[in-house]
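All protein chains of the complex are present and in place, except for one that has been dropped.
And now, chain A:
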Amino acid sequence: MFLLQKYDYFFVFLLIISFFSILIFSLSKWIAPINKGPEKFTSYESGIEPMGEACIQFQIRYYMFALVFVIFDVETVFLYPWAMSFYNFGISSFIEALIFILILIIGLVYAWRKGALEWS
């Protein structure tokens, strides 16, 4: 069906991987002892006593903080390579980076003024 000659190795690997995963899971199911106890069905919370259900509702404000965080996280990713090769670039790239930061700062001021940073 497939006419992709270069991908032969890929399909071989795909076959091996799927075979191995099936093999390993069935092995562990076959070998491992099965004891059903109340402790086994609780969810794992880093060693402490689990509290409440696994499916809980989050406060929506976490998302707001996460969104504002992501914007500035990405900004850092962009600015780091720019800063590393700053001397190779001319004055124009400096102005371009300033515009980029300015737009993001307007975004931050917007979030601030609209009360996205307040936890109330």
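As a working rule, a contact is a pair of C-beta atoms (placed from the backbone, for glycine too) under 8 Å apart; a residue touches a chain by one contact, two chains touch by 3 or more; residues count from 1.
Here, contacts and distances are computed from a predicted model.
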{"item": "Options \"N(6)-L-threonylcarbamoyladenine synthase\", \"Sm-like protein LSM2\", \"NAD(P)H-quinone oxidoreductase subunit 2, chloroplastic\" or \"Calcium load-activated calcium channel\": UniProt name of the undisplayed chain", "value": "\"NAD(P)H-quinone oxidoreductase subunit 2, chloroplastic\""}
{"item": "Chain not shown: contacting residue from A:Ser43, A:Thr76 or A:Ser92", "value": "A:Ser92"}
{"item": "Footprint left on chain A by the chain that the document does not show", "value": "1-4, 89-90, 92-93, 96, 103, 106, 109-110, 113"}
